[in-house]
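Note that this is a trimmed complex: some chains were dropped, and none of the rest were shifted.
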């Protein structure tokens, strides 16, 4: 019984008429419904990146650290001799908007599979999150559900969630951003590939059974009665962390046997994606029987089995003759494991249903979607924002009140409410716990350690996607040098609107160009990444929000540094310079209700000089604390150092800033600035290092007392007891969330 | 005053990992005759008046997530 | 109990959903330099071990109730026998929950009063040094140690509690840095700030805090060493 293909079908599957023609040309005949479904997912933006690929090609693949992986699910850098840290970030925005708990939970599950599929043991998770403003009940509901979902899944797996990010803005009201980054470690010579090789080798599916989850768009292929019965096809996927935990252990144990040739996790479009990509990457063919796939529900049609996005499943290729050993390991862990076919030499992906061939296409054709060069057009708002002049902006009288106000805004308040709910210490590697600039992890058995951070700034990127993205990268790297880690590699999660709208595509294009240029400058490879388009709700697109995860290397993990002031009497130094940078700041938005201006100017060369100074000083053990100035500017950074250290400080703003407005001196977000505290004896040595790197360094004051006091031109402009500030800062999010 | 009892279960088509694990555990304990085990939530509360619709509203809004869960209400004076 | 000459031999039980077994192994093997092996949950023979540890994690996903399913795994029969013969049994976090479910320790766990998973460093006070797990500590001493759990709200009915007090079975209580057991120092609503209890024979201990997470000062505290040192002292005492 073969269904005729009608235009309605490919259109509803998201294929254009031209694309359909290309498919017909590629295979030399009309596709079967099953084949059509397979092409539609492989050629979708989600799997095939036809719209973003040309730009992503700009991103550098190499930097100063070895990045040993080419074309895997995740990439990485060699952090210690023979040891690779693999990492990747991915979005689960739309599923989380629909069902925050499960959406976020399965987001964690998916990104973790990308890591262990390459043979790495997952060691950490980070979760950059963005929602609407917390005075909205919907935003609270989503935020609460997402955090619970991440905690549910990550805690059960025993993978620490060591960092993340939190931003609340109306731009994300109808489309939250839930990005998840995962890291894993693997011996460089043991990295597993997704390339199917060896004709006759068995293809094995392991893990959860396959159900009708997440089939979504493809349901157009259903026979009429089924299509009506929407209930039968849950589009929400449900996470089962216990099974995933067993899957991790079983896969890693199976790899130990040496009998595994290739491994691939099932994400979007499940079996279709894995069988196709494994064949294409290995230059082989594959012959699989769908009736062998363990299914959860009776009567599933071939395309349903192929498209299903049921979670916690993997596809393996084993060495012929060793399958029983492999299957035995999965059974020991209580998991399904079934041989569903074998590799062939003809390059064809052949799918059978009870022996009958339901799809037979060249894997390479499926895996090579067309490429589109979309038009880009500068949006109308851009010029207006660039032209904004801050001189008309009133300067507030009471700067202490502004500081209090900023510290109790959810965007700057302590994210403790979130990370307390995550097990961030399991695996006993977390040397610097969440809450500071970056997490530091030890690598058991090695002197080296790694630092990791995730950063984004939708407002900057909205105002100037090229500069904004560079500012994000600069900040992430600055966070790393503050803990003593040398930035080594980048992963990105590019969250944008509909790329078919030229103004949105312009944002994407400029952002990727900015990222590429800055990565080249800092000699950083982009080892992996993810594009999430179509982040738009009824009332418009989100801010263009590239989120970057950066991993750095500590030569000696014991030589790390944290952000809180430590000892009374330590001197406080500022690396870098403060300029009149109010555009796009948290202060401008929160206090004046404005999202406009040019984001702070970035001098890449100065940034590098500041970072090198900080890194050298921390590595030499000269710093008692180091913390970068970012959102909220110098005043907020000072307050954070005090609150983390439970101590006061008395500082004087640098004298040479006379042309800078007072609010910009306190709350402006000039990049390339780091606050360091040090024993007075070490100050000279730090000055020497700064001098050698050509980085500006100012003495601001000293640690001590119970209050934060900031003087400008001889006058106190901020004075507040640290305990009081800390109370505001810590209670802001709980107060909104718990009522 | 009435007592409302609400039973919230995952939709039939959605995988119930919890239920499967518990079913397996019962089999291991020798209760092999058990099948189709599914786990849900139970909520009991006192409400003012016997207003079925109001309780349904609470379920839709807060107690259950209609995208993945079904609910049943029993109201009793 | 037959402690082999030299060091105590540890066995760490691995349930499919355990996730602190490797941390515990690392603490004992690498930090304390003591012999330790994993014991798969299907094992029914615990001969050759002096101390069996049920580690943290989510044994069987902890679906239904924490520890409820794990309690019936094959190894638990052996743990019962092992304990009855006087073998040392230490349950950490999920291991504590399993020991409660198995009836090896009195009481039960409820969800945290705050309804949320809580991961943090906090303080516990040593309430008794009359156990093999705490003999190297000082009564009243305050340890800085991490917790990470969603169900650590310890409950026992009044009779049970009275009996436990009478037999000095409360081993750790949550407290402030200064050693006060205030409600603010209680992270999960536990009855009487209880963080760890032992059985009447004193050879089975359950504790919610994780000593294996603070065995190396680089992780923020090394107070957890005291648990391992106490245990290792046992074998020295016996040999």
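A, B and C are the chain letters, set down in written order, and residue numbers restart from 1 in every chain.
Simple rule for what comes next: a residue touches a chain if its C-beta (ideal position, glycine included) is under 8 Å from a C-beta of that chain, and two chains touch if they have at least 3 such contacts.
Small disclaimer: the values here were computed from a predicted structure and weren't measured.
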Number of copies of each distinct protein chain, complete complex: A x1, B x2, C x1
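Keep this in mind: only the chains that are shown with their structure count from here on.
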Could you put a whole-Å number on the gap between the CA centroids of chain A and chain B? 36
Residues of chain B touching 2+ other chains? 17, 21
Which chain A residues touch at least two other chains? 240, 242-243
For the chain C and chain B complex, residues of the former touching the latter: 60-61, 63-64, 68-69, 72
In their shared complex, chain C is touched by residues of chain B numbered 17-18, 21-22, 25, 28-29, 39
Which of the residues in chain A end up touching chain C in this complex? 151, 155-158, 240-243, 245-246, 249, 333-334, 419-428, 430-431, 433, 442, 444, 557-558
